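The structure under discussion is supplied below as structure tokens; questions concerning it will follow.
Heads up, one of the protein chains got dropped from this complex, but the rest are sitting where they should.
We call the chains A and B, going by the order they appear; numbering starts again at 1 in every chain.
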Amino acid sequence: MLYREAGQFKSTYGEDQQIFPIRQDRVAIAMLLVVAFVVIPLFANQYWLSAILTPFLIFALAALGLNILTGYAGQLSLGTAAFMAVGAFMTYNFVLRMPWLGILPSFILAGLCAAAVGIVFGLPSLRIKGFYLAVATLACQFFVLWAIQRIGWFTNNSPSGVITAQAVGILGYAFDTPARKYLLTLAIVTVMALLAKNLMRSETGRAFMAVRDMDVAASVIGIPMMKTKLLAFAISSFYCGVAGALYAYTYLGTVEPEAFTLDLSFRILFMIIIGGVGSILGSFLGAGFIILMPILLSVVFGAVSHATGVQVSHAVLSNLELMIFGGLIIFFLIVEPHGLARLWQIAKEKLRLWPFPH
Amino acid sequence: MSRADRIGEAILSVQGVSLAFGGVKALQEVSFDVLEHEVRAIIGPNGAGKSSMLNVINGVYHPQQGKIRLRESAGWREFNDMDPHQAAAMGIARTFQNIALFKGMTVLDNVMTGRNLKMRASFLEQAIWIGRARREELAHRHAVEEIIDFLDIQHIRRTPVGKLPYGLQKRVELARALAAEPSLLLLDEPMAGMNLEEKQDMCRFVLDVNDHYGTSIVLIEHDMGVVMDISDRVVVLDYGRKIADGTPDEVRANQAVIDAYLGVAH
Partner (left out) sequence: MNVAFFFEVLIGGLLSGVMYSLVALGFVLIYKASGVFNFAQGAMVFFAALTFVSLLERGVNFWLALLITLAVMVLLGISIEKVVLRPLVNQPQITLFMATIGLTFVLEGLSQLLWGSQPHGLDLGIKDVPMEWLADSTGMFISQFDLFASGIAAVLVATLSLFFQYTRIGRALRAVADDHQAAQAVGIPLKHIWAIVWAVAGFVALVAGLMWGARNGVQFALTFIALKALPVLILGGFESVLGAIVGGLIIGASEKLAEVYIGPMVGGGIESWFAYVIALLFLLVRPQGLFGEKIIDRV
């Protein structure tokens, strides 16, 4: 009932092709944006801003990047963290060596560097597919991390390998409080999400999905294989690169190789599996889920141990978390391969009738 | 103007094409032509090489011998070793025996992919959704909607293709091929697996396409009734060789054709 579309007619194709064709959606998104941009920075506490919301946005952006490559274009990648690392380390170098650039151009240039790396390691996709490609991206993951650690230029020959991220400022306005870092991240992620949505709805997105679904047929109807696959790698790596830069600059505060291990690549892969492959919304839902799950678990176990007096150790908790993650992956793959995004769609469908039975 | 009047000069010429896979000779010195605006059927018993012939025409296989020539505005163009991508760019579109649709996308998106060669905007323009990208997308949507209307699939345009029944999928595949505005359309068993009603619908659509868009059509089909009804001329293959070439009536009466189908040893 709440979600009834009756009465909302589209009279042009332009109207039909809007991102949010249904009025209720537009209202909801507007409210969400107001909450995100205005309400939260004013009222949320430091912990939520710096430990939950900001990383949520950053991971959502990385998940978005991976979704473009794996969800839309069907090229499985286990090298997400490597691309993020390139973004982070190149930002460091741009800010260090060309400080007149400014932080936003540095982010963009670092993203482009990540895109270049993505293209190089995406070349094998022209000849290999499926999880064989995963091996190629694993090579990328290990090689990039090794290169960053061994080649002194990247870390400016830092002896410890851990670099403090420089301060973030735009035209004299310093982004040094959690609220300001959150807002900067939010702005960047919102813009990039919009660009991604537009892209995936256009010919590029269709070409990606065609390559994913049946690449031989795609090439027969004229879609260029090489250009499409490499473009997917490039755009995806760009997004991951920017996410990596944000990861270092607005969240961790340091630029270090240990932050970008294979473990992170897997985490982001899980985000898109649970959130929904091939869905922009899914990237956000998955990221939110994976960020909130540990908190939820510790809250639940805290309550349980409070009630029963049984103490649950940290080690047990983190192992349980591992098991629950793994179990959820399997559960989603069996029950709803399209993840939370599909569940959300189904919920909206039900909302068209609810509270009426039919 | 009747159909016979509209048929023009040769638009495709296949000359002495031979194709072998290792020791298996799929095609042996096959020659025929296709006239503009006609409906040309390729028939023959199983394993005669019909699909191989289509694959050669649109560049999936490269013949060891022979020539394939397409008439373009500038004149005849030979293209033995082009790839399917180039064939598509030259105005040859096709459908497949086992449906080659993109199962994860909606009907509308599938048909839109047929327009990919006509889209010019770069990905950056598409991302920002301004100017050329926006105009193009809406213009192509308009063109695609006409085809959707023509083939009567408006009611399923937002359905993911994987969920559609077989008959409708075949129609969507035809729509996608049409979206490319081809001069030559290759249909590989468009009626396979259909019941009588679906076949009648598909026949009507094929004829409508030929009437309305003037597309020259080459089709492979097993149902003799269909072939006799809708084709202008027929090529008969058997064991990779051409054994007859003419109007449906001529071919029907041809003894070699009858022998081939009845399995008489020769």
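Quick notes
Following the convention adopted for this analysis, a residue touches a chain if its C-beta (ideal position, glycine included) is under 8 Å from a C-beta of that chain, and two chains touch if they have at least 3 such contacts.
Model, not experiment: these values are computed from the prediction.
Annotation: of A:6, A:42, A:171 or A:315, A:315 touches the absent chain (contact as defined above). Only one of the listed residues, A:135, A:170, A:191 or A:353, touches the absent chain: A:135. The omitted chain makes contact with just one of the residues A:76, A:165 or A:291: A:76. For chain A, the residues touching the chain absent from view are 76, 124, 127-128, 130-132, 134-136, 138-139, 142-143, 145-146, 149-151, 214, 216-217, 220, 262, 266, 269-270, 273, 315-316, 319-330, 333-334, 337.
Simple rule for what comes next: only the chains that are shown with their structure count from here on.
Centres computed as Cα averages put chain A at a distance of 42 Å from chain B.
Chain contact summary for the complex, chain A toward chain B: residues 13-14, 17, 195-196, 198-199, 202-204, 206-207, 209-210, 212-214, 216-224, 231, 235, 278.
The touching residues of chain B, when paired with chain A in their complex, are 58, 60, 83-85, 88-89, 93-94, 96, 100-105, 109, 112-117, 119, 121, 123, 126-129, 133-134, 137-138, 141-142, 145, 176-177, 180.
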